[in-house]
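For this view, one protein chain was removed and the others were kept in their places.
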Amino acid sequence: MNLHPFADENGDTLHEECGVFGVINTEGEAAAMTALGLHALQHRGQEAAGISSFDGKQFYTRRGLGHVAENFSTAESIDELPGFMAAGHVRYSTTGGAGLRNVQPLFADLASGGFSIAHNGNISNAGTLREELVSKGAIFQSTSDTEVIIHLVATSRYPTMLDKLTDALRLVEGAYALIVMTPRGMAACRDPLGIRPLQMGRKDGAVVFASETVAFGAIGATFEREVEPGELIEVDFDGSIRTHRPFGNNPARPCIFEHVYFSRPDSIFAGRSVYEARKAIGTQLALESPCDADLVVPVPDSGVPAAIGYSQQSGLPFELGIIRSHYVGRTFIQPSDGARHSGVSRKHSANRSIVEGKRIVLIDDSIVRGTTSLKIVEMMRDAGATEVHFRVASAPFAHGCYYGVDVPERSKLLAARMKLEAMQTFIKADSLAFVSIDGLYRAVGEEKRKSSCPQFCDACFTGDYPTRLTDVSRREQDAAQLSFPDTKPVDEPV
Amino acid sequence: MNLHPFADENGDTLHEECGVFGVINTEGEAAAMTALGLHALQHRGQEAAGISSFDGKQFYTRRGLGHVAENFSTAESIDELPGFMAAGHVRYSTTGGAGLRNVQPLFADLASGGFSIAHNGNISNAGTLREELVSKGAIFQSTSDTEVIIHLVATSRYPTMLDKLTDALRLVEGAYALIVMTPRGMAACRDPLGIRPLQMGRKDGAVVFASETVAFGAIGATFEREVEPGELIEVDFDGSIRTHRPFGNNPARPCIFEHVYFSRPDSIFAGRSVYEARKAIGTQLALESPCDADLVVPVPDSGVPAAIGYSQQSGLPFELGIIRSHYVGRTFIQPSDGARHSGVSRKHSANRSIVEGKRIVLIDDSIVRGTTSLKIVEMMRDAGATEVHFRVASAPFAHGCYYGVDVPERSKLLAARMKLEAMQTFIKADSLAFVSIDGLYRAVGEEKRKSSCPQFCDACFTGDYPTRLTDVSRREQDAAQLSFPDTKPVDEPV
Amino acid sequence: MNLHPFADENGDTLHEECGVFGVINTEGEAAAMTALGLHALQHRGQEAAGISSFDGKQFYTRRGLGHVAENFSTAESIDELPGFMAAGHVRYSTTGGAGLRNVQPLFADLASGGFSIAHNGNISNAGTLREELVSKGAIFQSTSDTEVIIHLVATSRYPTMLDKLTDALRLVEGAYALIVMTPRGMAACRDPLGIRPLQMGRKDGAVVFASETVAFGAIGATFEREVEPGELIEVDFDGSIRTHRPFGNNPARPCIFEHVYFSRPDSIFAGRSVYEARKAIGTQLALESPCDADLVVPVPDSGVPAAIGYSQQSGLPFELGIIRSHYVGRTFIQPSDGARHSGVSRKHSANRSIVEGKRIVLIDDSIVRGTTSLKIVEMMRDAGATEVHFRVASAPFAHGCYYGVDVPERSKLLAARMKLEAMQTFIKADSLAFVSIDGLYRAVGEEKRKSSCPQFCDACFTGDYPTRLTDVSRREQDAAQLSFPDTKPVDEPV
Partner (left out) sequence: MNLHPFADENGDTLHEECGVFGVINTEGEAAAMTALGLHALQHRGQEAAGISSFDGKQFYTRRGLGHVAENFSTAESIDELPGFMAAGHVRYSTTGGAGLRNVQPLFADLASGGFSIAHNGNISNAGTLREELVSKGAIFQSTSDTEVIIHLVATSRYPTMLDKLTDALRLVEGAYALIVMTPRGMAACRDPLGIRPLQMGRKDGAVVFASETVAFGAIGATFEREVEPGELIEVDFDGSIRTHRPFGNNPARPCIFEHVYFSRPDSIFAGRSVYEARKAIGTQLALESPCDADLVVPVPDSGVPAAIGYSQQSGLPFELGIIRSHYVGRTFIQPSDGARHSGVSRKHSANRSIVEGKRIVLIDDSIVRGTTSLKIVEMMRDAGATEVHFRVASAPFAHGCYYGVDVPERSKLLAARMKLEAMQTFIKADSLAFVSIDGLYRAVGEEKRKSSCPQFCDACFTGDYPTRLTDVSRREQDAAQLSFPDTKPVDEPV
């Protein structure tokens, strides 16, 4: 959820790339429910949205750039999408450019009938598979990794749609939460490690799937359970539900960053309240890195729960020392006299009367490039803070993500460039601390990280990737000499 | 600032009608500064925005419906507005309909030269004055009350522009903060009682005026002082500043609702931090109306500072029991199965894991029609709260405003219709308390309300209007039998 | 009617500035009729359109840039304009810039009630009158000359609306066809000389006014008669019609260029079919300036009727040697290799198979700057024409127009710069002839021009202006030394 006040000023942020939603066996209002569900998932992808529906005879699709509300709030838009089954997608552009062709759900008319797919995640061998398919005469209509799955299904020689889909997914590597529609029903599927989330709910006779549980609340549905890692759930139009495990059993490794940043605080992920997990991270931070200060100040909005946790554990008062503007989104023409350089921001402002003359603990969710953190520290000092202690509710972010999160290239990540002390100097803080990896695991309910078999995907912190990365390996072989010099962090700012 | 999660669903909200900003003696970037300044005042008026500039030869004006960012963020839009003096306006439609003609600044080519005016407030005898002017041949181009001032200036027989303006303002009654531009300089003026706010700042050689101090931060200017009630400040192009008091000296009565709701928490109003005033109201509430509960939950975002104050005073933990969505603005087509009636909202959601099984104190800034409060209480109960105690950070809102605030008609105001107990029953709370009038005055720094000569305009709470209301009186005489039966509050919901 | 194929390439064209339409005493569909009527008058003004209506209680107005069809073809647009009386206006921008504020009908709320006015023509002392009004405190909302009339009405001390209007028009000088609406009915009025046209029609119980008779056909109304020069016709809601002659009786001098160019060929103007007048001009041309050639080729579309007349009189075959494209309006990016300079045009093309090896007579309606004529001659030669004889269906256009026609400044008019022979050389024709002034008068039904008291306004040909030109005289006094040296035509191209 792109809530960070400096987010679009300098690209110093992370983006989840997608949210998916599907509903089957409603009484004809599947698209309206899907629009509401996607709207609740808007924070997972703000650049484009799409919905496909099925009315027993044919599929209907409508896709557009921009927010769900811009594309799916009118009666006309919903009337174009009749039927009792629908699935939708919100997207932040990553793989494949931002054109309308890449907006999902993707749809194809296969010999076996219509096939619609919505995908959150990233297929790490998509480039390799695509080359093979094109060499056999396949024509791709998008640059999306997801289209690979469709072509694999289209050319699979298995007889049933379920077998074709399983056949296709066995060739695929990486992270995915999928919602598939065919003229016979809906299938929801999560990758063998469950890296990307997928939840299941119910509303009267309907079955609902969504990336996060908040989408269920938006339509009055009740949360039933997570789709399990490696599970494929089939729902037919007669209401029957069958579950499959095409990849056998694997220990799960869901993305720990869903807790730290992506998911909405009122969602339940991996069996735990995101809000409570974030508060618990704040508590851990206060235990691990206490601070002699006057106030706890969150970087709004994503730092708020951890700041509450820190405040409650430490006994330091929680105060809104930074006020976030509700009217952001465009960059204004700046007068030339350096308003920008004086630390002024249109997106938030220091609450000087609270901050002035105080020693403050700033709580933020993460440090990516560090430029934002520097600006915030400077803004607090400009407003009269006498000491600024920075506490980060995640571990140092030092590695790229190949599972569907848009991360700056590694050479831009502050934690990949510097050690802790240099980072503190870079952001000009009086002290700097991250929560420990084990503290993070404790906050999300584990005793500690099991290094032999970690309970989460934490590759962005540890570099320990849970799958093969075929396309990356090929690119690295092609361009070995261009790779980032991993062993020598640079201490100077870029 | 329209931050209330239910705001545009049922009209249960208040709107400030305007914000003004002006800057003189920049080096040619007056419009860019004005755009940034207005953007910081966006919460005071979100329906339209306008900027006029002057480059020593002529005036340029650009106005548009929608937000400042939609109209003034591009280089093209700013390039249309050259010059070293500019003034702007953001508007929430009240008097005069929503057409572009009513978007300010208003401009007229008078015999003495160009005349531009931006106005926050409401002239309570505008209708009467307009009739007189039209009967003499004046042709109005808008339905705005502000245009009356221009015609009074145009037809004044005094020689200088300052005398003409003073002549005009002496005929005018009500509330106003004005920024006027002529080919000779800028004038900023506040009504005799200072009902509406106006602040003065400096940036290098430039002088800046704005409705709130946050606008100074947005352009790197420093806050100097409030324009005083009844003060008219003239700034010339040579930098000279003269202050006038055309109405003599009056005791000030600024709008106390600026502290309660309108101003941004990081603004300074009437010499006091708005954030601190709101926290102090929360403290007063905790002292006056304590509560045996588990959690303090703010109605975001405007209830947050008071909730922090309540939490700190009471020792009850502050928790985000309601999560606000950042993607609101359009009403979606609702599935017919009653999602709306089950208390579901797209704009926020209960944070069930925090609320469930708990006794909570809800803190909101005010109760207007009461329908919103009812929905919030129901949402908390649906999420499992065992008790919901409602605490309001203002006094009962029982009277209309004739000074530039858009208030539902009196027959819709819950506090005009019911006594406290009935209100508690209406919103289905386990207990309900408002801060007392004297508690409110204490929170904003006074010892208590001086009833002979109140320090603030608090007519919305007390019905004690500080000016004549000429147009209202005439309408009431015209339609005495249609008036609201003030003496018999009705206890049933509408 | 801007039908000339080169029109928007180089500004070498004339524009009528307005068309007006009004209808009263329909049964509630006045706006729909007005939209159809204006659409038929679209050729008189293509930059903006507006309609005002009255439903017995209030006036409604809608105005927009662009064509009638873009603004008034939807049910929504018409539904905004209820009532049984309406008037509209199409505009080609001349006096007053192109902003929406200048789009007519103009409307004002006077003390005596609403007042709406639509005006075709130009008031030649508007600047002088405006200054006087502003010095008395009047505030203008547009830069249109028409607004002067409203202010004169607003400040007139006569008691009735008819008297106020007459009072105002007595102060006004120039050309006008007006349609005025008040809460008591409609008034249609033509200037004392009848320079601009205004026609009256009937449809069932309704009375209709329009600039041209084609508008009657568009709504199924029948043409009744011309509004006479200096006549003011009042129509009340009870159907009564009264005619007034506030300026006494004057000999009429309608604009002869309505016959030559402005009016649609299927209109009746000054009692004569425009198509027949144009054919008769062609006949005159053939009699006065015969030619030994193979074909008569019109410059489409405005040259077609005169070419038919020339062909029938001369016996030379009429052929489409120039084909006009129906898809024009935007200027394309040109490849850099000089496609433009080779005489290529997107708006028309030579019909080479007809023209090649032939001696042709080209018939055009007029020569303004001459650059278009040169291009056409070159295009014909490029297509293989062996001789090109140019015949012009009007007299040499050598003087500006102050009566509502947009003419290039005099120094750009070819006939003001050169004598006949030099003009022929300039446009590279083998021969060049204009119809004579007396031939022109004969074609429109007169015996010859009465020089003591000409039957038409032909100032653009003769420089004999029928009214005072107050604003022009003042400007010329202000800048006598800048004036165009009238006596020495320059023979070189600019």
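Per-chain numbering from 1; labels A, B and C assigned in written order.
Just so we're on the same page, contacts are C-beta pairs under 8 Å (C-beta built on N, C-alpha and C of every residue); 3 or more make two chains touch, one makes a residue touch a chain.
Just so it is clear, the model here is predicted, and its values are computed rather than measured.
Counted over the whole complex, the shown chains touched by the missing one are A, C.
Of the listed residues C:Leu100, C:Ile241 or C:Ile323, the one in contact with the hidden chain in the full complex is C:Ile323. Of the candidate positions C:Gly217, C:Pro246, C:Gly384 or C:Pro408, contact with the hidden chain is made by C:Gly217.
Touch with the chain that is not drawn comes from one residue among C:Val20, C:Val68 or C:Val235, which is C:Val68. When the whole complex is considered, the residue among A:Ala75, A:Val134 or A:Ile241 that touches the unshown chain is A:Val134. The chain omitted from view is touched by exactly one of A:His89, A:His151, A:Lys358 or A:Lys375, namely A:His151. The set of subunit C residues touching the chain not shown comprises 1, 3, 26-27, 29, 32-33, 35-36, 39-40, 42-43, 46, 67-70, 72-75, 78, 204, 214, 217-220, 264-266, 268, 273, 275-276, 301, 304-305, 308, 312, 317-320, 323, 325-327, 329-339, 342, 344, 346, 349-354.
Listed here are the subunit A residues that touch the chain not shown: 108-111, 134-135, 137-141, 150-151, 154-155.
We take it that only the chains that are shown with their structure count from here on.
Taken as a graph of touching chains, this assembly forms an open line, each chain in contact only with its neighbours along the path. If you average the Cα atoms of subunit A and of subunit C, the two centres end up 64 Å apart. Our note on geometry: subunit B versus subunit C, Cα centroid distance of 52 Å, whole angstroms. For subunit A, the set of residues touching two or more other chains is empty.
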